[in-house]
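A single protein chain has been omitted; all remaining protein chains appear in their positions.
Here is subunit A:
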Amino acid sequence: MKRTWLITLLVLTMTTILWGCGGGKPSASGGKTSVLDGGAGQSATELSYWTFVELHGQHFEKMLEKWNKENPERQIKLNVTVMPYDDMHNKLSIAVQTGVGAPDIADIELGKFPDFLKGTPQLEPLNDVIDPYRDTVVKSRIDLYSKDGKNYGVPTHVGASVAFYNTEILKEAGVDYTKIVTWEDFKQAGIKVHEKTGKYMGTADTSALWQVSQLLAQQGTDLTDDQGNPVVNSEAMVKALKLLKDLQDNNVIATIAGGQPDTEEAYGEFNSGNYATAFMPLWQMSRYTNYMTDLAGKIAIAPIPVMEKGMPRSVGGGGTGTVVTKTAKDVKLAKDFLAFAKLSLDANKEIWNTLGFDPVNMDVWNMKDVTHNPENKFVKYFVNNPFDVLNEIKDEIRLIKSTPASPTINNVLCTVTLNEIFEDGKDIKQALDDAQAQIEQELK
């Protein structure tokens, strides 16, 4: 009797352990893999592509079909693997550095890109394939993914920050969003909205730097100085956070589940109409059409308020650099395809059509037949046309530099500092000084 018991126990313990492993695996090896053949024949070369945004795969699918049609001799099958953000970057980092198991093509998010440029980048320089398109695309977006004059990543979009207003809530409160120019206007409107509807005008982001970047860009400053050293306790930074804190204290903005508008929890909050505004890069549009379907026909796009009239009203936010790894099976093919899929005029049109991003080829911004196509799902979803706003702020889109210190700055501010300020009400100057000290310590 005793022995049966012991055996049962042993078996149970072992199954637990095995179950534990089995359960962990899917998230460990990560994500979904699918092979896109794009009409390719038998002789096609199979290239692998890792991304952390499922939608990016859809864009490549379209461009792949075109490529295979135009290049019957150099057809490609694309093996797309979608993984969660952290997972994908961690795995990619290990794979490129050890030279084992890396894909041919991969998406790297701006916030993580500097990590991949450390030392000798294990990525292929793309200058030769970018050159033919260099004059047509926004230079600063390519510079983001460059080191010592070599371009390692192909940009996806400009990421111009704009305001997304829920017109239904604003109407209920009697607020006209087109009249909001300065943050003071925004504050007064927000007070009205909270009084009339009990809802919040906007979010106090604790896990992302979109708002902070926007407010710094308006003042013409950055998170780092000219040498790329962190300066997160600058006067401009204190001013930016004081402004946001004041909005929070007046019930104009409030923290949101998920910590920022671009999270699953926040999509739900927005979709239920609990927050009226999101200040986000333009690519947030695709999140509206995909995850916040109840808001169709209610969201208007406008320039972001400024501290004083005349300040620049936008900043490029986020970004994905697509790279070719040193270990790619066919480097030349991967590079040519990448340039075709992301930099050609067709590609730039499709980036708008499929993804709803503001393409880096700004000529597309003025192609009315593309931007105002009534059949386009983004044109249909939003109250006004995003390109009307984009063209208005075109020359005011500033940039927050990406430096080797950036990943650490993001990490400290987004996990600790913003939470301390907006959730715990810690003194702003103190919180920022602590952050600066912590960042300097980590960068030692």
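Assume a residue touches a chain if its C-beta (ideal position, glycine included) is under 8 Å from a C-beta of that chain, and two chains touch if they have at least 3 such contacts; residues count from 1.
Here, contacts and distances are computed from a predicted model.
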{"item": "Record-based protein name (UniProt) of the chain missing from this complex, from \"Glucosyl-3-phosphoglycerate synthase\", \"Anaerobic sulfite reductase subunit C\", \"L-arabinose transport system permease protein AraP\" or \"Anti-sigma factor antagonist\"", "value": "\"L-arabinose transport system permease protein AraP\""}
{"item": "Candidate in contact with the missing chain, chosen from A:193, A:414 or A:432", "value": "A:414"}
{"item": "Among A:207, A:234, A:402 or A:436, the residue in touch with the chain that has been omitted", "value": "A:207"}
{"item": "Where the unshown chain meets subunit A, residue by residue", "value": "1-2, 5-6, 9, 12-13, 15-16, 19-20, 22-24, 26-27, 85-86, 89-90, 93-94, 96-99, 115, 118-120, 122, 206-207, 257, 259, 265, 268-269, 407, 411, 414-416, 419-420, 423, 438, 441-442, 444"}
